[in-house]
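Only a single protein chain was left out; the remaining protein chains are all shown in position.
Take a look at subunit A:
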Amino acid sequence: MAGGETVEIITETISQKDETDMSHLKNSDENKTTNLENKSISEKEESDTIPAIENGTHEETETHEDQEETLEQSSSTQDQTEPSGTSESKSPNSNERLMRLPLSRIKVIMKTDPDVTLASQEAVVALCKATELFIGAISKDAVVTTLNSKRKTLQRKDLDVVLDSRDGYAFLEGTLD
C-alpha cells in the first residue's frame, strides 16, 4: 500500500532532521509514534483544505507534501551547516527572484526628479536591476584595491580610488561626502 511509502519517506524526513535533532532517532518505536503524529496532523490539515479527496489519492498527495517538507528542511540545514556552499545555493535563488531591491523604493526615488512625468513598470524593473548591477560593479572594482593593499576589509578609501579611476563613476563625485 501507499502507506508503506509514506512511512519510508517520513523516516527519511526525520533522518534529514537528525543533524539538528538527534532525539528522534533513539529507536524505531519512537519513530513510528512520531510518524503517526505527523500523519494525523497532516491529515487534519488536508481535510481542511481538500475534503473531497478519496483515501488512495489522499495518501499520495500526503507523500508529496512530505517530500516538499523534506526538501525545505534539507535546504535550511544546508544553509545552517555549510556557509561555504552559499555561492552555489545563491545562484538558483537569484534566478527565482529577478529583483532583490524593492521596486517601490526605486519608484519613490525616481519620482523625486521633477522632470519625470511617467515611467512604465518595465522601466522601474530595468532600473532596479541596473542598480543591483551597479552595486555589484562598484563593489568588485573597489575590492581590487582592497586586495592589492593586502587588506581583508573593503574600506571607504578603496571606493575613492575607484571613483577617480573610471569615467563612469564621475557622476558620484561630491555626492558621497
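Assume a residue touches a chain if its C-beta (ideal position, glycine included) is under 8 Å from a C-beta of that chain, and two chains touch if they have at least 3 such contacts; residues count from 1.
By our rule, contacts and distances are computed from a predicted model.
Per the UniProt record, the absent chain's protein name among "Autophagy protein 5", "Zinc finger RING-type", "DNA polymerase epsilon subunit 3" or "Trafficking protein particle complex subunit" is "DNA polymerase epsilon subunit 3".
Touching the omitted chain from subunit A are residues 84, 87, 90, 94, 98, 100-102, 105-106, 108-113, 115-123, 125-127, 129-140, 142-143, 146-147, 152-156, 158-159, 166-168, 171-172, 175-176.
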